[in-house]
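For this depiction, one protein chain was excluded, whereas all remaining protein chains were kept in their positions.
Chains: A and B, in written order; residue numbering restarts at 1 for each.
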Amino acid sequence: MTVTDWVFLAVAAVTLFSAYRVVVSRKIMHAALWLGLTFFGVAGIFLLLGADFLAAAQVLVYVGAVTTIIIFGIMLSTPEELRGPSPEAGSDAASSAAPTRRSFLPLVTAIGFAAVMVALVNRGEWPSPPGSVSTDTPRLLGEALFTRFVIPFEVASVVLLVALVGAIALALKEESGQ
Amino acid sequence: MAELAWLVPVLPLASFLFISLAGQTVKGDGDRIGIAAVGASLLLSLAILFDVIGGARVAADMVWAFFGSIQLRMGYQVDPITATMLVVVTLISFLVHIYSLGYMHGDVRYKRYYAILSLFTASMLGLVLADNFLMLFIFWELIGLCSFLLIGHWYEKQDVGYAAMKAFLTTRVGDVGMFIGIMLIFFHARTFQFDGVAQAVAAGDFAGAALAVAAVLIFAGAVGKSAQFPLHVWLPDAMAGPTSVSALIHAATLVAAGVYLVARAYGIFAPSPTALMTVAWVGGITAIFAASIALVMEDIKKVLAYSTVSQLGFMMVALGVGGYTAGIFHLVTHAIFKALLFLASGSVIHGVDTQNMHEMGGLYKKMPVTFWTWAIGSGALAGIYPLAGFWSKDEILLAAHEGGYTALFWILVIAAVFTAFYITRATILTFFGQPRDKKRFDRAHESPATMTVPLIILAALAVVLGFANSPHTGWWFSHFVYFDHPHEAAASPFVLFWATASWVVGVGAAILIYGLGVISRRAVIDNLRPVWALLKNKYYFDELYHLVFVRGTVAISRIVGWFDRVVIDGIVNLVGYGAAKLSRATGEFDLDVIDGAVNGIAVLVRSGGAVLRRLQTGYVQSYVLALFVTVVVGLLVFAFGG
Partner (left out) sequence: MTLSLSVVLAVSALMFGLGVYGALTQRNAIRVLMCIELVLNSVNINLVAFSRYVGPDQALGQVFTVFVMTVAAAEAAVGLAIILMVARRKAHIDIDQINLLKW
């Protein structure tokens, strides 16, 4: 166990704890802020795993953009929830119509999944970590993206464009319909 | 001066930006800015032309983008053909800009008109200067866009909108072929640069069938833009735009881009006899086919439109039979005299407010300047000595004759007869005889100076320009613009005789029929009724395309629909019918015995359905839960099952 290992364990613990808080926080705004911390934690994990470019991208894309638009979404859509939890508002017909949801099944499923995965991981024979890692990951990444993966790369950019247009169209249509 | 060539398209581009962004802040919505910019470009182009005549050549480029080991470059080159085209484009654009001051005066979208006129000029100049296929293609599409916008200038009228769309879509058909051709060239030559491709061809790296296919595909783009058969249908409809635009775009520059393209890419056409034959025959068919339609048109602009299609066919033949210089020379002279004819027709339309020649007549008294300039233009088109058209048409016939293309030679002679006939007919119907519409005649007036001065300048050029490639100047043009090496055709009395005979016969026949009435028009039409109807309907090409492409699509959907209705539904019905028969038999056989059981099963299925449909709750999370339960169970089986 080196110092880096301890650092990794600490970062992983923070990440998992804040992920847990995302799920259980009563106020949605708190959940969003915890989500931001989770993203930071993941960025830290990336950094420790030698993926420095991805760590930077993680901070930019997730912490910078995704968290922000989620907070915007919260402010635009659920103003009453900002004031606090509204535990039973509108739960009359709904919760009875969705009986499976609040039962034990989701919990069992999630725990079952995590348990099976951890068990599988522990059973496996894994390669030991290589001693030295290329520090030139942006270059490696760029070369892979623009040579072998150039078509997926182009497709991904089209996906982004379509999502952009779609998001605008969805948000705009209602506006003009009013 | 030649190294300043990049400035030539930049000036009109700047004027486009200024007019569209801030045109309303200056007097006249920026029209003078546009004129000044194009005028400066014209002066610059003239300076460049003299430089190039003096032997200057310029080529400059820079790296635009890298893709791995592939470089995209952008740059410009100035050689004789580019310098010539620069002057032609800026000159006609400049005159059209001035002419439009009068012609478009008080138009609803005056500012937009001038802005796009500037953009068009800039794009066309960029196309001419481009030193590689990729840039050429970009400017090629830009001029297509400008053409679309200008044809649809009066888009309130539905026909106009449709005409603009038709022009855009029809040329697009050719452009797809051209783009594939460019990619093919790039694939084989590994470069877009004209000189690089030429080197690859010369080195034999790019040859054979691939070269021929690439050349024919490139030619497809030229067929679309230059309105060659069978993609000619858009040009006559494009006359829905303002006449000044028709003069600039649909007579002198844009349609000439197709010819220019073939000339610029001549290095890939020349080694391939197949490609050259294709070019020559498409051109030949177009030349005679369009000329024959022009014989019967009643709309003065339609006559000129089909005449343009036909003349472009002449140029293609010239390039196809190896008369490189002849094709370019005809391109230049045709640009001048066709712009002149269009602008003169615009002046007539401006005066009498109709395009139908049967509502005109006798106008030479009312519009003397227009008449005389028109007469010079039509003489040039007919090929009367010593006007510009005579020299260039003679060169093309000579090239066809020298190349041994006998069939094409005779096709061109007949097309030349038709040309002389239809333009004389148009002249007589418009300017001579009795006024057929008294009201319009009384209102008719000579156009303002902004319109007549450009006419006079063009008319003067139409007279003198032909001498640039004549024995009087020692075939100067042939030694200026050429492919590979200058070629001086030996004068042939045979060709000279037929070139002269063609216009004499054409003009003479038109005068006999329309001017003197020696031969009755009725009698001619009655005797040739089927031919006349065929021509009148433009060989039914619009109808054919409508039938094949528009109705064809509908028909295919009908067939699919029919298949769905008859075959699929038939199978379903048959199964249902069989099931009904079967159940009836069963029912009759077991009416009493099984009845209870059947009812029981029915009840069971029904209640089962009632239970099972609960699964379809519509709650996304229920579905996701089901999904994950399945995943976990699957994982368990995978991990510990075996």
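Just so it is clear, contacts are C-beta pairs under 8 Å (C-beta built on N, C-alpha and C of every residue); 3 or more make two chains touch, one makes a residue touch a chain.
These numbers were taken from a predicted model, which means no experiment stands behind them.
Chain A residues in contact with the hidden partner, per the touch definition given at the top, are 1-2, 4-5, 8-9, 12, 15-16, 19-20, 22-23, 28, 31-32, 35, 38-39, 42, 45-46, 48-51, 53-54, 57-58, 61-62, 65-66, 69-70, 72-74, 76-78, 81, 90-91, 93-95, 97-98, 101-102, 106-107, 109-111, 113-114, 117-118, 121-122, 124, 126-130, 133-134, 137, 140-141, 144-145, 149, 152, 156-157, 159-160, 162-164, 166-168, 170-171, 173-174. Touching the omitted chain from chain B are residues 613, 616-621, 623-625, 628.
The criterion applied here is as follows: only the chains that are shown with their structure count from here on.
We define each chain's centre as the mean of its Cα atoms; on that basis chain A and chain B are separated by 54 Å.
Those residues of chain A that touch chain B in the shared complex are 97-98, 100-101, 105-106, 109-110, 112-113, 116-117, 119-120, 123, 146-147. Interface of chain B with chain A (complex): residues 68, 617, 619, 621-622, 625, 628-629, 631-632, 635-636, 639.
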